[in-house]
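Just one protein chain is left out here, and the rest sit where they should.
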Amino acid sequence: MPKLTVKIGSLKFSNPTELASGILCNGALLRRTATEGGAGAVVTKSLTNERREGYPNPTIVGVRAGLINAIGLSNPGYAEFLRHELPLAREGKVCVMVSVAGSDVGEFLRISSAAEDSGADGVELNLSCPHVKKRGLEMGSDPELVHEVVKEVKGALKIPVHAKFGLTDRLTDAALKAEGAGADAIVAINTIKATAIDIHARKPVLSNIYGGLSGPAIHSIAVRCVYELYEILSIPLIGSGGVEDWQTAVEFLLAGARAVQIGSAVAIKELNVFNKVARGIERYLDTCGFKSVEEIVGCAHG
Amino acid sequence: MPKLTVKIGSLKFSNPTELASGILCNGALLRRTATEGGAGAVVTKSLTNERREGYPNPTIVGVRAGLINAIGLSNPGYAEFLRHELPLAREGKVCVMVSVAGSDVGEFLRISSAAEDSGADGVELNLSCPHVKKRGLEMGSDPELVHEVVKEVKGALKIPVHAKFGLTDRLTDAALKAEGAGADAIVAINTIKATAIDIHARKPVLSNIYGGLSGPAIHSIAVRCVYELYEILSIPLIGSGGVEDWQTAVEFLLAGARAVQIGSAVAIKELNVFNKVARGIERYLDTCGFKSVEEIVGCAHG
Amino acid sequence: MEEKNLEKSSNHLIHPDPVLNPESSGDSKFTHEKFVFKPAKIEKITVESPKVKSFYLKANSLDLPLPGQFLMVWLPGAGEVPMSVSDAGGGSIRITVARTGSTTEQIHKLEEKGTLFVRGPFGSNFKLDANSYLLVGGGYGAAPLIYASKVLSRAGKKGVYAVGAEDSSELLFTHEARKHGLEVYVATENGSLGHRGLVTDIMNDFLRRFKFDSILTCGPERMMYKVLRQGLKLGIPVQVSLERYMKCGFGICGSCVLDPIGARVCIDGPVFDGKLLLKTDFGKWKRDPSGMRVRV
Partner (left out) sequence: MEEKNLEKSSNHLIHPDPVLNPESSGDSKFTHEKFVFKPAKIEKITVESPKVKSFYLKANSLDLPLPGQFLMVWLPGAGEVPMSVSDAGGGSIRITVARTGSTTEQIHKLEEKGTLFVRGPFGSNFKLDANSYLLVGGGYGAAPLIYASKVLSRAGKKGVYAVGAEDSSELLFTHEARKHGLEVYVATENGSLGHRGLVTDIMNDFLRRFKFDSILTCGPERMMYKVLRQGLKLGIPVQVSLERYMKCGFGICGSCVLDPIGARVCIDGPVFDGKLLLKTDFGKWKRDPSGMRVRV
C-alpha cells in the first residue's frame, strides 16, 4: 500500500490529515480526534495570554456549503490550557501543534515558548482570525509585522513554527516574508470574513455580526492560495478550507499542499472523517500507481 | 401590492434585480433577459478598447455551490459593441448599464464617454476582475487610483457612474474614495479569485488556471461587504454574489443593498429567475407589511 | 465500555430507525442547512410554575425530535440557548423554559404569535426499550422526561415519575405524568407537598417497592449523580441527560466536552449511559464558556 506518512519539515504526520485549529478545542477531544478519528496531526484552539469567553451565542451558523463562526477565540488562557489540555492531547500520539493568537510580538513569543516548554510538537501562529480585532487579518496582511513575529518566535524556539494565513491581498508577500524569517511551513487559509442575515428576524445571526466563512464554499479559494504559494515558496504548505472528503484533500495535494487541515467537516461527518479521507487518499494513490503522498504534492503545476 | 421599483440615484430600476455583467453578453440576450426574464435592469459585458477573444476553453467550471470562470473579458471591442449590441439591449426597455474595464484612466474615460453618446443609461466601472492582469483587482485595491478613475469619468459624463469592487483588504477605503469622487452607486462584489483542479486529470481545469468564484459560495462574503459598506457610505449599494432566489436577494436588501445583481443563477435556473426573485420579494414585503423595497433597505442594521 | 469505541457506542443511544433519524448511519450526519435557524411561531404559551413557561412552537420544517433531544433556541437580541423538547407531534414542538437569567427572561416576555428561531433537533435520545421505568426529575429537568413518559405510555409501558423542587408550585408536569398513566411521587424542600426534602431521599423507597428495568434522570447534576449511584447499586441501568455550556450544539466547537473521555454532550449526549459517566468528571467538573474547568 502507498505510504501515507508525510514530513512537514522535521515533523512527521502519520497521514496528511490534520485537525484544524479551533475545532474540538480541548485536550480530551484532541486525543479522541487522533485515536478514534484517525487524524495524522492535531492543532489546538488558538491561545491567548488571558482567558477569553468569546462572543455570546449565536456564535456559529450554517450557510450554503459552509459555516460562519465568530467564536471569538474563547480559551482558558494559555497557561491553563498548556497545563490541563496539552498533556491529554499528547496522549493521542500524533503531532500536536499549539496555535497561538497573539496581539503583539511579545504575546506570540511568550505563548510559543511556553508551548515548547510544555511539550508541544510545534506551534502554529494564527496570523489570520477574521473576526477578532488586533489578532487577525490586519496582522497577516502586514508582511513586515509577519516577518517580525515569525523571526522572533523562530529565534526563541527549537520546535517547528507554522504560520497560518487568511485571505488577504498581500498573501504571497506575507508568506514570502514568513519563509524568509524561517517559518517551517505555511497554513492557508483561515476562514473568510462573512455575515449571515436572518430574513425573518431581519438581524445578523451572529452576535458579533461578522464571522469567518469555512467549509466547501471556500475550498476553491483556498486551493488557489495554495497553488499560488507553491509557485513561489520552498517550505511545505498545509491546505485548509473545505476538505470534506478524499477528493477535496487530493485537490489540495495536487495544488502543492503536503497535508490538509479538516475543520468544518467535523460538523457534517462522523469524527472518523480523518480516517475516511486518509483511506481515500491511499486508494487514490494506489489506483494511480503512486507509492507515497509526497509523489503527488504539487503535481498539478507546470 | 408593495412597490418593487427602486431608485439608484437618478436611475429607476423596474424591480431590484439586475443582470450582472458578463452574463449573456450581447444585445439580443440582454433584451431577452429584460423582456422575458424580468430583470429590472441589465449590465453589459465589460468592454475594452480592443477586441478580445478571451482565454481558450475551458473557461468556466462548476464547484460546490458555485462556478469559477476565466472568460478573460472577451468582447468585440467597445465601438463594435456600442454600435451593434447596445441598441438591441435598449429594446428591453429597462436601464442598460455599460460595464467598462479599462487598464488606465484614459481607457475608462474613452469607453464611458462613448457609452454615454450611444445611449447607455449609466456606466459600471469594473475595478475588480480577478483573473485579468492590469484590469482587475489591483485597480480596485488601490484607493487613490479608484479616486482618479471615478473622478475623471464623473467629470466627463452626465449619466450615472457605478463603481464595482471585488474582495480586497481595502474595500472600504476604496469605496469611500469612489463615493468622494462622485460615484453614484457601489456594486459589491465581483468574483473571488479561485482555482479548480481536476483530480483525475491532475491539472487545473481552466486554461488560465485562475478564475473568479461566483454563486452561492460567495454570498455570505458579499453580504458582509455590503453590510460593511452600508455602515460608512451614503450612496446606494448594489449587492452581487450568490443571489439565486428571493431569500438571498432579501438578505442583500436587509444588509443595505437597494438592488441585487444576478449572474451565475442564470446557469442554474430558467431565465425568468429575475421574475421569480422579484415576485418573491414582493410576497415577502407584502407578508411582512412593507409597502416598498426601500423600506427594508439596511433594515438589519442597528 | 471502551473509550476508543465511543463514537460507535454512543450511537446506541441514537434511535436506530433510519426514518426517524437519518443521521444514525452513513458518514454524513448533517448538512449545512441543519445549522440554519428556522422561524417557529409560538402557537400557545402555558405557565407551568412561577418560573417556568412552556412554548408550543409551530415547527413543521424540523425533523421530529425524540425524547431527550434538544433544540438550539435563538431570540434575536437576547441570545441563543439549548432547550430540551418537552413534547412533540402534529407539527408542533413544546419547549419548557425556566427563567434563570437574561436570555430566558427575554424569552418569558414573548407572547403568543411571537416567534422564536430554532435549529435542531440535536443530540442523542433516551432508549425506551425496557419495560418498567423510573423517571427522576429535578427542576426543568422534568422537560425531557415528560416527553419520554408520553412515548412510554403510548407503548403501553409502566413507570413512576418522581420530581422534586423547592416549593410545590415549582413541581413540573405532575398532572401530565398522571395523564400518561405514570405513578407520581413528589418531594419539596419546604415540605409544601409530598416528601419534605430531596427527591433522591425517597428513591430507595420506590426502588424497594417496584421493579424497574431502567431509570431516566434529568435535573441538577448533583441530584443525577446520586440517582446514578443508587440505580447502579441495584444493577438498574440509568440514562442521564446532561447539561453543559454549548456554543455550537452540533459537535464542532468542543465547548460541551465531558472529560476525560472527550464525549461531546451536544452530539454524543445529552443522554448518556450512566456507566460511561462514572469514568468521567460527571458530578465533579464542567467547563465555563472559555473552556476553563470549573466545579459542578
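Residue numbering begins at 1 within each chain, and the chains themselves are lettered A, B and C in the order written.
Heads up, the rule we're going with is that a residue touches a chain if its C-beta (ideal position, glycine included) is under 8 Å from a C-beta of that chain, and two chains touch if they have at least 3 such contacts.
All values reported here derive from a predicted model rather than from experimental measurement.
The absent chain, not drawn in this view, touches the displayed chains B throughout the complex.
Within the whole complex, the absent chain has one touching residue among B:Lys7, B:His84 or B:Lys291, and that is B:His84. Residue B:Val266 is the one among B:Leu11, B:Ile186, B:Ala249 or B:Val266 that touches the chain not shown. For chain B, the residues touching the chain absent from view are 22-32, 35-36, 45, 51-54, 56-67, 69, 71, 74-77, 80-81, 84, 88, 198, 200-201, 203, 205, 207, 215, 263-264, 266-273, 276.
Just so it is clear, only the chains that are shown with their structure count from here on.
Setting chain A aside while the other chains stay in place, the touching chains form these groups: B | C. Each chain gets a centre from its C-alpha atoms; the one nearest the centre of all protein C-alpha atoms is A.
Distance between chain A and chain B, defined via averaged C-alpha coordinates, is recorded as 33 Å. Centre-to-centre separation of chain A and chain C, using mean CA positions: 35 Å. Among the residues of chain C, none is in touch with two or more other chains. Shared interface positions of chain B, i.e. residues touching 2 or more other chains, are not present.
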